[in-house]
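In what follows, a single structure is set out as structure tokens and then discussed.
As you look at this complex, bear in mind that one protein chain is not there, while each of the others sits in place.
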Amino acid sequence: MQTAVLRTENLSKSFGGLDVLSGITFSAGENENVAIIGPNGAGKTTFFNVLGGQLPATSGRIFLVGQEVTKLPPDRRLHLGLARSYQINNLFFTLSLLDNMLLALYGAEHSHLHLLRSLYGRRDYAEEARRMLELMELWDKRFEIVAALSYGDQRLVEIALSLATKPKVVLLDEPTAGLPTSEALGFAAKIRRLTTDITLVFCAHDMDLVFNLADRIAVLYFGEILCEGTPGEISCNAKVQEIYLGQGSKGAAGNA
Amino acid sequence: MLELQNVETFYGERQALFGVSLAVPKGAVVGMLGRNGMGKTTIIRTIMGINPPRRGSVRLNGREIAGLEPDRIARLGIGFVPQGRGIFPSLSVKENLTIAERRNEDGTGWTLEKVYDAFPILKKRQRQYGNLLSGGEQQMLSIARALMTNPDTLLMDEPSEGLAPMVVNDISVIIRELKASHSVLLAEQHMNMALAVADYIYIINKGTVVHESSPEELSNNVDICRRFLGVC
Partner (left out) sequence: MERILTIFLIGISFGSILFLLSAGLSLTMGLMRIVNLAHGAIFMVGAYVGLAVTNITGHFTIGLLGGAVAAGLVGLIMEAGFLRRLYKQESGQVLLTIGFIYIIMNVVQWIWGAKPLSGIVPGSLSAVIGIGDFYFPVFRFFMIGFGLLMAVLLWLFQDKTKVGATIRAGMDNRQVATALGINLKRLFTAVFALGSFVAGLCGLLGAPLMGINLQVGWDALLLAMIVVIVGGTGSVQGTLLGAMIIGLVDAFGKAYFPDIAYFAIYVALILILLFRPSGLLGRPFSIQKTAEEMTQSVTLSAKMPLSIPAATGLRKPGARQRLYRLAPFIGAACVLIMLGPLLPSFYLGMLTKVLIYAIFAISLDLMMGYGGLTSMGHAAFLGVAGYTVGILAVKEGIGLFWVLLPAGIVVAALISAIIGYICLRVSGTYFLLVTIAFGQLLAIVATKWYKVTGGTDGLVGIKRPDLGIPGFNLGPIGFYFLVFIALVVCFAVLYRIVTSAYGRALVGVRENEPRMRSLGYNTWRLKYVAIIISGTVAGVAGVFLAYYYGAMVPSTLAIEMSTAGMLMVILGGPGTLFGPFIGAIVVVLGENISLTYVPDRWPLILGGIFILCVMLLRGGFAPYLSRLYQRFRPEPARITDLGGVPDLGEVPDLRES
């Protein structure tokens, strides 16, 4: 058994009496790539928001490398090594690509009141920004404002921002959302390259991506984890097929 | 007749539909199946004018409606049953129905009385506020509200979402009955329901139509089902 980098105990979230997450116990080990799948309204995005600290948990606990973070705000969680990206591009659109990267790198520092130091003054950050931009093949576009980049490039930046501070765990919400099929696969390869020594928890509807990237899959259904397993196990799981194809489907689920 | 031709829709710079073409003939129920996030809702929002297409055409009875304001499109005869039902919580059931009311010029069609006849439960609950209804009742209210606009085509976005199997059956019966008077475009994840009510099925995957056939044909095609609807 690997050591759990991210772990939840009985995590629940309800909105005015409506339980969106009920008692989720989940863990992700070191360098593991875990996919979370499930139909609409299963609670995937809420799960990520509670993990990331964007929403408070109603009950239950969250641990990051053994330390409890349940009540910490997102900025404190980042400093402990938990980063996330968003389903919809959530960038600083009117700033340049380089500025976006540098802001993400500075985020790792505990104090942000560098009143008099230039954003470009830190050599280590500058080098790291360059390394990442080159890895993404975006170095040539570093001075362009992010709004002027193509959607696919923005998507990449979305993920790069969350990886900039070298977190221990990164949560990616629908990393390939909105990308055409032709781009999605190459994109998955880039994600793989960027997250080699990072624990990756992601959710996606795109099954090609899920099966390409995940070591393990957890199926979320009505706020609970229905089952977990390797990609092979999940694709043979009758219950999972039932959820996706509708109850009692005579076609796929039975014959599989 | 509602027709989409090579429709491409974007959210900001992000492309969501990559050339979708489909048709809803008069008096037919057409189902769109696909996993979530694949573009079904976007197709409905595009038709409704909430996210107008950047390229391609949307025609209602031969008339181009792409680019018109949503309220204009609604008045041209498209009824909207949104995902999540979109009931107005601070309006009573009756008000939810009456604010949508639009009579046909010849005086025929749906009226409050006829809607109450068709959905007796709504009459019983007419004074209650919308957010106090059960999920199934809300779904009926949402459909009834769209009928009050006397549309010729109904767009239904996941009417089975979050409903118990029994209630899903009730909704299926309602949709089948509507076929007599309306065309319906139905977005669904629930395959059996769609197969039971639709005359024709489109499968949507990653913003394009990847398969179209009659429901019978589809239910015999295990491979397609698994590839685009299941997990593998």
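Per-chain numbering from 1; labels A and B assigned in written order.
In this text, a residue touches a chain if its C-beta (ideal position, glycine included) is under 8 Å from a C-beta of that chain, and two chains touch if they have at least 3 such contacts.
Small disclaimer: the values here were computed from a predicted structure and weren't measured.
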item: Among B:Leu2, B:Ala146 or B:Leu185, residue touching the chain not depicted; value: B:Ala146
item: Selected from A:Leu11, A:Leu103 or A:Leu138 as touching the chain missing from the view; value: A:Leu103
item: Sole residue of A:Ile88, A:Ala189 or A:Cys227 that reaches the chain not shown, by the stated touch rule; value: A:Ile88
item: Contacts of chain A with the absent chain, listed as residue ranges; value: 52-54, 73-75, 78-79, 83-84, 86, 88-96, 98-99, 102-104, 106-109, 112-123, 126-127, 129-130, 140, 142-145, 147-148, 161-162, 165
item: Footprint left on chain B by the chain that the document does not show; value: 11-13, 48-50, 69-71, 73-75, 80, 82, 86, 88-91, 95-96, 98-100, 102, 145-146, 149
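Heads up, the rule we're going with is that only the chains that are shown with their structure count from here on.
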item: Separation of chain A from chain B, taking each centre as the mean of its C-alpha atoms, in whole Å; value: 32
item: Chain B to chain A touching residues, read off their complex; value: 11-16, 18, 35-38, 158, 161-162, 165, 189-193, 206-207, 219-222, 225-226, 229-232
item: Contact set on chain A toward chain B in their complex; value: 37, 39-41, 88-89, 147, 150-151, 154, 174, 177-178, 180-181, 184, 205-207, 211, 234-235, 237, 240-241, 244-253, 255-256
